[in-house]
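In this view, the complex is presented without one of its protein chains, the others remaining in place.
The letters A, B and C name the chains in turn, as written, and every chain counts its residues from 1.
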Amino acid sequence: MGILIKNGTVVNAHQTLSADVYCDADKITAIGKDLEVPAGTQIIDADGKLVMPGGIDPHTHFELLFMGTVSRDDFFSGTAAGLAGGTTTTIDMCIPDPGQSLLEGVSVWKQRAEKAAADYSFHVAVSSWSTRVSEEMGEVVKTHGIPSFKHFMAYKGAYMVDDEAMLHSFARARELGAIVNVHCENGDAVAYLQADLLRRGVTGPEGHPLSRPIEVEAEATNRVISIAQITKTPLYIVHVSCKEALEAVSRARLSGQKVYAEALGAHLTIDDSVYKSADFDEAAGFVMSPPFRSKGHCQALWNGLQAGHIQVVASDHVTFNKEQKRMGRDNFAAIPNGTGGIEDRMSLVWDGGVRRGLLSPEEFVAVTSANAAKIYNMWPRKGLVAPGADADIVVWDPHASKTISAKTHNHATDFSIFEGRTVTGIPSATVARGRIAYLNGQLRAERGAGRLVKRYAFGVAYAANHA
Amino acid sequence: MGILIKNGTVVNAHQTLSADVYCDADKITAIGKDLEVPAGTQIIDADGKLVMPGGIDPHTHFELLFMGTVSRDDFFSGTAAGLAGGTTTTIDMCIPDPGQSLLEGVSVWKQRAEKAAADYSFHVAVSSWSTRVSEEMGEVVKTHGIPSFKHFMAYKGAYMVDDEAMLHSFARARELGAIVNVHCENGDAVAYLQADLLRRGVTGPEGHPLSRPIEVEAEATNRVISIAQITKTPLYIVHVSCKEALEAVSRARLSGQKVYAEALGAHLTIDDSVYKSADFDEAAGFVMSPPFRSKGHCQALWNGLQAGHIQVVASDHVTFNKEQKRMGRDNFAAIPNGTGGIEDRMSLVWDGGVRRGLLSPEEFVAVTSANAAKIYNMWPRKGLVAPGADADIVVWDPHASKTISAKTHNHATDFSIFEGRTVTGIPSATVARGRIAYLNGQLRAERGAGRLVKRYAFGVAYAANHA
Amino acid sequence: MGILIKNGTVVNAHQTLSADVYCDADKITAIGKDLEVPAGTQIIDADGKLVMPGGIDPHTHFELLFMGTVSRDDFFSGTAAGLAGGTTTTIDMCIPDPGQSLLEGVSVWKQRAEKAAADYSFHVAVSSWSTRVSEEMGEVVKTHGIPSFKHFMAYKGAYMVDDEAMLHSFARARELGAIVNVHCENGDAVAYLQADLLRRGVTGPEGHPLSRPIEVEAEATNRVISIAQITKTPLYIVHVSCKEALEAVSRARLSGQKVYAEALGAHLTIDDSVYKSADFDEAAGFVMSPPFRSKGHCQALWNGLQAGHIQVVASDHVTFNKEQKRMGRDNFAAIPNGTGGIEDRMSLVWDGGVRRGLLSPEEFVAVTSANAAKIYNMWPRKGLVAPGADADIVVWDPHASKTISAKTHNHATDFSIFEGRTVTGIPSATVARGRIAYLNGQLRAERGAGRLVKRYAFGVAYAANHA
Partner (left out) sequence: MGILIKNGTVVNAHQTLSADVYCDADKITAIGKDLEVPAGTQIIDADGKLVMPGGIDPHTHFELLFMGTVSRDDFFSGTAAGLAGGTTTTIDMCIPDPGQSLLEGVSVWKQRAEKAAADYSFHVAVSSWSTRVSEEMGEVVKTHGIPSFKHFMAYKGAYMVDDEAMLHSFARARELGAIVNVHCENGDAVAYLQADLLRRGVTGPEGHPLSRPIEVEAEATNRVISIAQITKTPLYIVHVSCKEALEAVSRARLSGQKVYAEALGAHLTIDDSVYKSADFDEAAGFVMSPPFRSKGHCQALWNGLQAGHIQVVASDHVTFNKEQKRMGRDNFAAIPNGTGGIEDRMSLVWDGGVRRGLLSPEEFVAVTSANAAKIYNMWPRKGLVAPGADADIVVWDPHASKTISAKTHNHATDFSIFEGRTVTGIPSATVARGRIAYLNGQLRAERGAGRLVKRYAFGVAYAANHA
């Protein structure tokens, strides 16, 4: 039974036009006016609305064992919340235990992801170097269709990788036509500052941003760009949070280097005043890394999106309940790092970007969906409303509003960092793999409906070199 | 009688796919495999070739009366040469005489353009300010479908416009949803340096670059960006030639300002060593403004294209014969400024950009066609291979080469600034308005086959503000 | 009768040492321990205090006819207020009427300056270009010992000079070994914005900063740097007020260009919130150009001082009473531009710079005195505590405070933009030309005690070229 989305305006990253869209099973099969459709076709009326490719969130952590606890949203609740927010594809960070084989890590993650309500893929984290890692990287790309590898420059004693390992991993990624992505904070500096603050008696959440100042992120960003320049590997910086890190990205791009950057919905809209709350639960709720910055940095990120130096907005979704955050009641460094946002991501960008006149609707599609599809080698199957593409569509109401709240959100956590914020621009329907997964406020997520998306290597990041 | 382009790879700025393309009359009507076509359809076999939107050259001067002489290529020979090089649309600078009404200027240009072999539009130059100019700008946009205005900051005593007039013209353009474009050189400084050089006995072509150093262009670029920032008008900088001007563009873009930039095929590939020739004809042939720069600047322009800070490659085609250039035998300032390049533009970008691994084929389409169509409000009619778009197509052979020479080029001038340069990547066929205008080395341009393309206002440059 | 300053710490820009200082008549004649001095020598006990060169304020406007009124402080009250604040030398802007000969201008200014209580010199403004101006510039430098020329890029219809005139004036200055200084705001843009704001009904003082936004200053700064680069003339930018203008200065300096920059005490310490007052007198009192900026710019200026990209802190002292400011009650553009500050300048720099740990005492001497002496060719006669130098000395109490107020200041105006601000670091004594002009809160300024300081040409700005 197909789906016909009628009377809407189709917005792709490259073009806007008035047309109806027909989905047959899990594919879009026709776009046009007065389409003939079979009897029994489900009709979604998109009059006054925008028909856009379903969102892609290329940075999530579902069911993550981290800092001694497990994050609240798993692949089902997480992808379901995504669907409620218009996101139909996620790429989760598959982080093998230190010493664990990459392939075992992939195997664990595949199992966890079986309950996903929407399509997904993984990035696989490399945190040390060996011949085995090198060989397994090949398997991961070629056998599993996962051509992207994550590296953490922070979290000393856990995921943190050193420069030597990154040099080898990056060089190997280049051989394989894969892209590397990196969490940029100098882990030595964070550890030093944490110890120094604790020694001086700073134990509350206000110590968190002090232990991860801008120079810690800007330094690592600049460093990893140099490393990627040496190995000539396309590089994607996750969650750029500050002006100085963005400037490092811009310098690199202006010298012709292939560097992509991601901002988070949260960093675009929240500033560091949140850490000043005297209420531990309130302040600890915002503990994530990199931390929130002063207001000027939020604006710098919007400008980066406008200028094309930041290509993607993600969520870095990883949720903990208040009780979990309280593990760091006496020591900010023990507060589980992470915040939720997959459901809110697209509305935050529309509200802050399009409604304020900073981004056009086409640019909205680019930064919430199409660019991630291109960079991460799912294009044109994902990120595009066109015949032949997957039937992943969001019908967007640019004028409707909602007020975000833990009382109503679909995240499996007991608070929201966006509590009380009213955003204009929300989905009225989400179609995923040819199923109506969300309609007029009603979530119809189906456990296990999602599939692993096999991604190709040597994609757009390598296109210039392989023309 | 339709045209079927078979077995090729369709390359658009946003996507590449294997498909055949069918053109019915002057429109593309179908894209796909195994298309059914009427008997008598002309077949172009594109096996091993790329099927791309015809090039758009948004910066030409045909039949221009300039510096006391008339440029050699008129709308017929110029657009015909364009077709031979894969370009199917041009936007010519309509420059009314000082004091002449804009509308009279448009009328004169329309008449000259009747002989064009391919589609065209105009930018209309504003060189002074008055109520009449303001009113006529409205007419130009609304009645004539010309939503772009040119301003010259150089050529003192001729086209040069002062800051006050630009402020008013830019503000008016914003009201009208038009884009402004600007030749950035400080005309006062050029005049000062010309006089100073001549006084010191420097009269040969080597004086030309000395009279227009980098700071003259960088200053004007920075200035006009500030003026556009004040009036909040989208701005397009023509022929950025140096790193410092590009840096001004980048700074503006990174602050969220709507600034576009254009490079010329010639500036990308020729450096200032050409002015050192002892042969006047040789050196004078390269006299254009801004002049050629040292090699590092060529590379900076390529990097600007890679980083997306330069969106368009144009030709600024304006040709003079050697005899005309000799008007400045005793005074470099009297050498008619201008060089030819419309026929060579696309091959220069492929050869220097794609073949060298700096740009992907999709990016090639963006900078030679799609971006100009978007910025100048012809999208998606131009710049796109898709059903409904104009039947303007170039079939590109990425492996074939040619050696550029005045003996064989289609420019109406007796020398070429690219003489002897071999470029890889050339058209094997060009289809314009549904006619095969060039095929396998044979030019079939038809006088008068081109039409004025009416362009809309409030296009992509305004999209964010009018979402 | 000589003066002995005992028990103090002598702080010069290059060195600090404990020593007594003896002044004989108008010269410093000895520095050392246990100096033998004649009977009757006046003793100033500087125990716990710093003995520094008297301040040099190279940017004042005394008794200026401007915007239809005459500024309140004349050469007596102005220089007297300077003495109370530790400043012993001023350089006033001599601004001939449009069309008036430069030499006549100098003659008028000399007459006005006869009542000065401390030494002074002039910068002579060039506002148009002619052979006569060129010849008179030679006279001004060679006969009058005034090797610096002022140019206004703002104040259209009054002092504003165009690029052509600046090119000629700068080239002539270079021949003469003079330095040029420039007020950088794009006068066309200011005029456009003023008219636009008034047309839209914005008539109050809040319109003043809106009519002179940052881009207006940054543009002009960048432009004049390019012009000076073309003529190879050393350039001094007066009252840099914003980060973007400072960045233009830094870019130039880093390319080896001879560019100096000046900040004002007021711009370092006051932000643009002052224009929001509903009280016209309050807001209008802060009307000066460039206007005050947001807080981030104040910090950028301090950083510029730390980095050595800004060399001088001046006052741009020009005072009007409230009644005069009311000339612009219905039209912010008619509010006389200018604020007072000569008396407060040094304390503002000590309090905001040295006390906060941004500048060392030696750097304080550099930016308040020695650098101006060097750049403006009075070194080592002024700006240095050393035998042979003029007996211009301030004995500075780094720990004493005062609260600035119109009730107590020595400016001839009925309000202070620093009203109520408490500053730490004030003079306990000022010696000028060998006279104690200020002691322990008591001002002993003498009308007519000041002399015109003849300055040499081809000074430090030319030193590298004439080694």
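The working rule: a residue touches a chain if its C-beta (ideal position, glycine included) is under 8 Å from a C-beta of that chain, and two chains touch if they have at least 3 such contacts.
Bear in mind the structure is a predicted one, so any value in this text is a computation, not a measurement.
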Chains in view that touch the one left out, judged over the entire complex: A, C
Full-complex contact with the absent chain, from C:Gly40, C:Gly357 or C:Gly420: C:Gly357
Sole residue of C:Thr203, C:Ser277 or C:Gln306 that reaches the chain not shown, by the stated touch rule: C:Gln306
Of A:Val11, A:Ala218 or A:Val395, the one touching the omitted chain in the full complex: A:Ala218
Missing-chain contacts mapped onto chain C: 12-15, 17, 250, 253-256, 302-304, 306-309, 354-355, 357-363, 379-380, 384, 398, 460, 463-465, 467
Contact set of chain A toward the excluded chain (per top definition): 162-164, 167-168, 171, 186, 188-189, 191-193, 196, 213, 215-216, 218-219, 222-223, 226-227, 229-230
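Operating definition for what follows: only the chains that are shown with their structure count from here on.
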Chain B and chain C, separation of their C-alpha mean positions in angstrom: 50
Chain A residues counted as touching two or more neighbouring chains: none
